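A single protein chain has been removed from this complex, and every other one stays in its place.
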Amino acid sequence: MIRQPRINHGAKRLLTESYNTVKAQIHITLKTGVLDPQGKAIESALGDLGFDGISNVRQGKLIELDLTESDYGKARALIDNLCTQLLANTVIEDFAIELDD
Amino acid sequence: MANSTITAELVAEHGLDDKEAEHMIEVLGREPNITELGIFSVMWSEHCSYKSSKKWLRELPTQAPWVIHGPGENAGAIDIGDGQAIVFKIESHNHPSFIEPYQGAATGVGGILRDVFTMGARPIANLNALRFGNPENNKTRHLVSGVVSGIGGYGNCVGIPTVGGECGFHPCYDGNILVNAMSVGLVEHDRIHCARASGPGNLVIYLGAKTGRDGIHGATMASAGFDDAVDAKRPTVQVGDPFTEKLLLEACLELMATDAIVAIQDMGAAGLTSSSFEMASRGDLGIEIDLDQVPLREPGMSAYEIMLSESQERMLMVIRPDRVEDARKIFSKWELDFAVIGQVTNSGRMVIRHQNTIAADLPIKPLADSAPEYDRTWVRKETSLSTPKPATEPDIDTALNLLISCPDLSSKRWIWEQYDHTVMADTVQLPGGDAAVIRVHGTAKGIALTTDCTPRYCAANAVEGGRQAVAESWRNLTAVGAQPLAITNCLNFGNPERPETMGQFVGTIEGMTEACRILNMPVVSGNVSFYNETRGSPVHPTPTIGGVGLIESLNSMQRIAIDEAGLHLILIGSTYGHLGASLYLREIHGIEDGPPPPVNLNLEQKHGSLVRSLIHRGTVRACHDISDGGLLVAVAEMSLAGGTGVTLFLPETDIAPHAFWFGEDQGRYVLAVEDKNVEPILLTCCSENIPALQLGTSGGSHISVEESFQISLADLSYKHETWFPDFMKNTDNRSVED
Partner (left out) sequence: MKTAVIVFPGSNCDRDVQIALRNATDSEPLMIWHQETEMPSIDLIVIPGGFSYGDYLRSGAMAAHSPIMREVVSRAQSGTPTLGICNGFQILTETGLLPGALMRNTSLKFACCSVFLRVENSYSAFTHHYDDEEIISMPIAHLDGSFYTDDFTLTKLIDNSLVAFRYCDASGNTSKEANPNGSLHNIAGIFNSSRNVLGMMPHPERSTDPIMGRTDGARLFDALVASF
């Protein structure tokens, strides 16, 4: 996963009772300023392969999960909580949440 | 799928030839269905049936008073006194590692670990014998990097120290690398578990990772040569999960501490098929399995796929019905999937049910007994009898510099620093010596471990090469003060359907058999890997020998390092200056020709026994056997290991200096001893009619030969240490300096 996460700032639509699962994607990346040896290694490898003009490669994680919470706001708050408690280490990592129906 | 028609093409795709197909129908008494065809195909594959090698493997000595279990179990077991046993085996994972180096090597380690703990033993050490292609070839670097991190990634996570092995390079491995993984475990005699089912009515238990569509046809893949379509086979490589393996290891050992398990076998190549089949077959019983009970990772898997899946980290066991509850408690503590999937019967048949149908119904004994066995045509290659004589020879110091930094002799620190070699806190001798030494936990005993083979000797003369591989293993164990006990072997060859390759195999077995017999070091386990060839070009015959020896007291363990001044160097054994098939000729002159050095097994035994007894008497300060690169390389390695220089003199001899210093005559050792012990040792040698020669003394910071040259140890060390990191630099560059 090399691309920057797309950050979903608002609800695509209000989730209603008829949808009982929500798919969430959580993008976890190292904070700006934190050394990312893997990102740098990828960047250097891409250079070796002859791809020019590539910089600022950052490696992160993509976590996908299904939620039974149907209220968008609650779902978001719940995932926020998951992230700060376990999925991301906020000492070194940022996260961005994306919800799909 | 169960209703697919069995066409001749389908049978051929399953790797069965016409004769085997006919034979299958005879055994079954009817046409097989697709699941049955799949089962036949893996059970009769080279990988599972050893059909080309069986006839010859029977020749190998497998007995000794200390052998508890020889070949035939998941791993061999030998007695080391005090009611303890060492369980060990080596196995190849060559083809998967070439296709996907990280996962191929990782799952190789996983598989061999399971073979050991299935026997009830706690693994205490891993070793790896690796052979790669030409270092100049770009792909080689990629393979080295992947294989090494795969081995480390798996073994480090499970927490078993990887303590030794070897790594060599030759263009013959360009299309077929060798990854041979050895594991060694410790167990009390009365806790050794076997893979023989017994007691009809006992339950068949599935434990570990869920079954997915991994590696279906791995066993048949390992039984076919590579072609250009190799990339198409990529998805069949299994992915390892060392964390689950660690849980499996702990859960199995915890349950094995009770008497709940009747039989246990890991699901390796050919997965559920071969594990269930072999357990029933060994017990001469039947087995019934309900595939609907098998934990699956993917929906909609057919009986064929479930039976042939090679998903990793799975075990099959037979448990008494009244003990299932105990097992359940332990397995759920370790958060492992667990299911009762069948039972042992006395029908003598393997009956597989799936979704209310009988997916397979096969007679076990007839299928096992009538597995094909071939006496393949073989021819012996003529050995070149004369060693080429180059017109000019370089200076001795130039040659030493080149040899000590050549790919095969350069320091392998880059590799072993990626392996956790100190976990379990019993590693007494680190990688880099003659043999690794692991303390038997809580005792003063040590287990010496080594892997050995000199493929260029085997290529030149298979019989001599087979003899030498065993002898070198014995010698390395001896050099650390151990009593060699037994070996495991991994026999890597090309296509056995070629008479030349089969001739190499037959010759190797002949040489090994003789060496095992005379050196009293039987074979207790092993594996054969054929079809290591690409587009008709086979690897050098590479019979990797994994040797195990016992050191009764670690006080009498020996190291190679010369770390003090004033010691005297004594050469034990005869020097003729044999340069045929030597590393010197290959590395310095680019010549791979000539006969390999002959091994005199009786002298080997005599010299080694003397060296061992001198070590036990406490009269030796450092000891090293002489192998690749000859005498001067051996001395340089001792000197480098201890950071102390040596001054040598060339004795009066008819042998040319380069042949004296770099010849690879067998059965030789270098000892470093204190002044007061020189004379007694020389006298002992004289009275036992063993050649012994004073070579020089230790001290200073140079290796020098009087009136000839002087090399600074620091320079030599730099050359020795930098070849590998420099070679790997292109991958290492991807790491970053902050």
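Every chain is named by a letter (A and B) in the order it is written, and numbering of its residues begins at 1.
Keep in mind that, in the parts below, a residue touches a chain if its C-beta (ideal position, glycine included) is under 8 Å from a C-beta of that chain, and two chains touch if they have at least 3 such contacts.
A quick note: this is a predicted structure, and the numbers were derived from the prediction, not measured.
> Out of B:Q63, B:N138, B:Q355 or B:T422, which residue would touch the omitted chain in the full complex?
From the options B:Q63, B:N138, B:Q355 or B:T422, the contact with the absent chain belongs to B:T422.
> Have a look at B:N156, B:T544, B:S627 or B:S698 and name the one touching the chain we're not showing.
B:N156
> Touching the hidden chain in the complete assembly: which of B:L554, B:L603 or B:I655 does that?
Touches the omitted chain: B:L554.
> Contacts of chain B with the missing chain: which residues?
Missing-chain contacts on chain B: residues 149, 152-153, 156-159, 241-244, 246-247, 333-335, 416-425, 427-428, 439, 554, 732, 734-738.
> Which positions on chain A touch the chain that was left off?
Given the touch definition above, chain A has residues 34-35, 37-38, 41, 85-87, 89, 91-92 touching the missing chain.
Here is the rule we go by: only the chains that are shown with their structure count from here on.
> Using Cα averages as centroids, what's the distance between chain A and chain B in whole Å?
Each chain's C-alpha centroid was found; their separation is 44 Å.
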